[in-house]
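For this depiction, one protein chain was excluded, whereas all remaining protein chains were kept in their positions.
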Amino acid sequence: MEKDKNKVTNKQLIFMIIQAQIGVGILSLPHDVALVAKQDGWISTLIAGAISQVIILIIWGLCRRFPSFSLYQILPHLFGTVIGKFLTLSYSLYFMVTGSLVLARYSDIIDKWILPRTPNWITMVLVLITCIYIVSAGLTSIARFYVLVSPILFLLLLLISYSMKDANFLYILPIGSHNISTILKGSKEAAFSMLGFELFLFIHPFVQTSSKGKLKSITTANIFVTVFYTFMVFASLVYFETNADIALTPEPLLYMIKAYSFQVLERTDLFFLSLWLIIVATSIANWLFLSALGLANLGRKKKYTAFLPLVAGFYLVLALIPDQEKDFESFNQFLGPTHYIFIVIIPFVLLLLSIVLSKKEEVNKV
Amino acid sequence: MKLTSLIFKRPNNRDIKQRPSKQDSQAFQEVFDTIDGNTSFFKKAFSGSDDLKINTLNVRALSGILIFLDTMADKEKIQKDILKPVMESDDTHLDDVLNSTFQISGNLYQAQQELLNGVCILILNGKQSCYMLDVSLSKDRQVQEPNNEQVIQGSHEGFVENLMTNLHLIRKAIKTPNLKLEHLKVGDQIQSKVSLVYREDLANKELIKEFKRRIDGISIDYVPSFGYLQELIEDSTWSPFPQILYTERVDRVVGHLNEGRVAIFIEGNPSCLLIPITFFSFFHSPDDYNSRWIIGSFVRSLRLFSIVIAVNLPAVYIAVIGFHFEVLPDELVLPVISSIRNIPFPPLIEALVMELTIELIREAGVRLPSRIGQTIGIVGGLVIGDAVVRAGLISNTMIVVVAITAVAAYSIPTSAMSDAVRFLRFILMLLASTFGFVGIAFGTMLILAHLCRLESFGTPYFTPWAPFHLKDLKDTFIRLPIWKFNTRPFDSKSTNPDRQSLARGWKFNGKRQK
Partner (left out) sequence: MKRKLTTLFLLCIMLTACWDQHLMKNAILVQILSYDLSEDEEFLLGVSIPIIEEPSGGPQALVKSEIFSAKGLTPRESRKNIAREISGNLDTSKNKLILFGEQIAVNDIYPTLDVIWRDPRNSLGATLGIVEGRAVDLLNIKPKHQSNVSEYIQDALTSAEENTIIPNETIQTLASELLDPGEDIVLPHLKRNDKNSAVVVGLALLDERKYAGSLPPQDSTLLLLMKNKKGKFARFTTKVNDEEKFTINNYISFNVQHIKRKLKVQVKNGLVSVKLDLKLKVNIEEYPKGDVPNQINRLNKVLSEELTNDADRVVKTLQQLNCDAFGIGRRLMAFHPNIWEKLDKQNYFKNIEFTTNVNVDISSHGIVM
């Protein structure tokens, strides 16, 4: 029955991946992409989606060879205990750093938009407590929660679509005026916002379906996220003048809906932000889960929940370090290469190794 | 196994040790062959209580003693069912003489136990057994509609304090041999009778096993009411949400039994506990099924909407006037500002005062006789409400908000859920007064996360939303027509999910004939 607690269905997997991918980046993505690729930013986003699909294929290929091992178990299996442990620890640390960056950016936006005078650590503690509570209940409950809050994405979509009534579609033209390398550079910006599918590496043993079914769900999730992001980028590109205006607004999506008023409420951005908080909390919960899981694997403990407060404390400390937007950039620059290493290179090397050594988990068919 | 680990953190050796003491078959005392022996046994057992009557019986060949509790037995019945037949007949064979039902036992402990149920015991000289005749005095309430769960249309039957009557009502409504009753006993020192009712062909066996295991694991001196039992067997007590549905309505229980759930009755309680249950069951009322489905759906969605209001409205109001009044449209800003301009308190205090006043009025009114209760309602509601605004202590808009919230909270048909909702709103109000909308977002998130992790006897509490079951939405937010209910809901974990294949076959037959 203990196994039951961590069962995830195929459909839940789709939503888990979606929630992991869509996070804090959604607000600033159009700005980041448009800074580089101008009006062709949406093409960059599409390309970023395609790139992540390739990475997903690599990850899936690896997972298919080890259907009941999570990455934390594959690492010592292929590299031996010592290197495996070291890599597990570095993965755990990597997730902590990524997660705390997300946390820091989240509290920065809260600070700028709603609660300028509330100390940042308070909002961080608030979100960490919530995330600990979500994560501590086990994978099944996490999955249920993620599915439950997913309709919020459609609400966000609806709000943004409403603002399209004031869009000027001429801003998007001419299409493809920038050369490929510029667009690819934009994709690099967008790709960071797409991260999160690596969650699959760690939860795939708990998903109750064939490996083909898993690929289908994770691809569905990625396609949804790509389309969602592309729409968001597109919407802000046609709403804002693509050279001067969007460069001035770091969170274009919020700006877009700020001015709209309905019969009973104005300042729609405040509602948008409140909904967005939930989406961010799910992605922070994800990083929290992954890092705690890593530590638990390191300590050979079955329960990861004991590590949650520790990891959360670490997040808090790390997230309080960056103070200004400048710091985020240097943080980001440091993280850039590590993303490649942990998300692309290591899984790829593992895949190659397992093929070369023809190591594979024995699958006992019942 | 995880289910138990939630409640029983410690290995329960203690319970196993004590188990023998409550199984009365374990204690055995043979009937003495002397009258004195028997008499003194009972006198000792009841420590000479004054209502213990031991009469000697000497009719022709028969001589013996008649033992009963004055307070539990009906003397007319003794006269009619025992003395009269014994006197009138000349047969010495007692078994043929007594025309009412009786039991024969050789165990005095059993006899002693039965005595407490209103049985009259007849011990004949020289016989090693005693006759136990049911002459219990029954002072039962009439079967009537429960006051706290009234409906407009549909059956007006409600349970009473007598277990047998309750079971009778259920049997009468579900006439199938598949309906199974099981009697269990709980309580170490004083035993309460608990009856388990389910449909053998539908109910999940795992669930029943789990329930019995939990009942067996209970070690408590006495279970006076369903509230005790509920807390002893539910999954997580650290939750404001009720995880077992409690109802006094017969039709509600019957409906749930037919969906494969299990009903639990306790002797002396006019109520029935239903497991496993989901969050949304608490918002259903038999009225939904007896009115037209479109209207039923409308009313039901209104009720679910009312939780959102009851939990969030005061919090949102506090957040708006304390933090983000820019969300109010222009037309509203000036009226609101003119009503709150001279209020001395911050919005949180204002809201707390008013919300607590309403709770107090309710609490004061609920236990008073209905006439005084009404007076309290008028004094509390009208006088305080009006005076407080005139005195400039509380703003008009706050009164409106609090009143709407109260009405919304009381529109939830189950009082346990209504209490939970009313409690949660205070937490959200605190969060809202510190963080504004951010606080509300986090509060809501915590509540949702909590609902996602709750389980009721292995069934996810928040189904069909989390985990999501599209098919089961037919009977949550809305109620589709009855003929759409071809499958039983997933959450009851019924072993036979098919209800019917074609509820309205005549429609299709007609077509085929053409």
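Chains: A and B, in written order; residue numbering restarts at 1 for each.
The rule is short, and it goes like this: a contact is a pair of C-beta atoms (placed from the backbone, for glycine too) under 8 Å apart; a residue touches a chain by one contact, two chains touch by 3 or more.
Computed from a predicted structure; not experimentally measured.
> Taking the full complex into account, find the residue in B:Val186, B:Ile321 or B:Ala406 that is in contact with the omitted chain.
Of the listed residues, the one touching the omitted chain is B:Ile321.
> Any idea which of A:Ser68, A:Thr81, A:Ser161 or A:Ser261 touches the chain not displayed?
Touching the chain that is not displayed is residue A:Ser261.
> Can you work out which residue in A:Leu173, A:Ile223, A:Val264 or A:Ile341 touches the chain that's missing from view?
Touching the chain that is not displayed is residue A:Leu173.
> Of B:Val59, B:Ile104, B:Ile190 or B:Ile337, which one is in contact with the hidden chain?
In the full complex, the listed residue that touches the missing chain is B:Ile337.
> Which parts of chain A face the unshown chain closely enough to count as touching?
Given the touch definition above, chain A has residues 112-119, 122, 125-126, 129, 166, 168, 170-171, 173-174, 177, 239-241, 244-245, 248, 255, 258-261, 266-267 touching the missing chain.
> In terms of residues, what is the contact footprint of the unshown chain on chain B?
So the residues of chain B touching the missing chain come out as 238, 320-323, 325-326, 328, 330, 333-338, 340-343, 346-347, 430-431, 433-436.
One rule holds in what follows: only the chains that are shown with their structure count from here on.
> Starting from the mean Cα coordinates of chain A and chain B, work out the distance between those two points in Å.
About 45 Å separates the centre of chain A from that of chain B.
> So in the complex, the part of chain A that touches chain B is made up of which residues?
Counting only chain A, the residues touching chain B are 1-2, 4-5, 9, 11-12, 110, 114-115, 118, 123, 126-127, 130, 133-134, 137-138, 141, 143-145, 147-149, 261-267, 270-271, 273-275, 277-278, 281.
> Tell me, which parts of chain B touch chain A in their complex?
1-3, 323-324, 326-330, 332, 435-442, 444-446, 448-450, 452-453, 460, 462, 465-468
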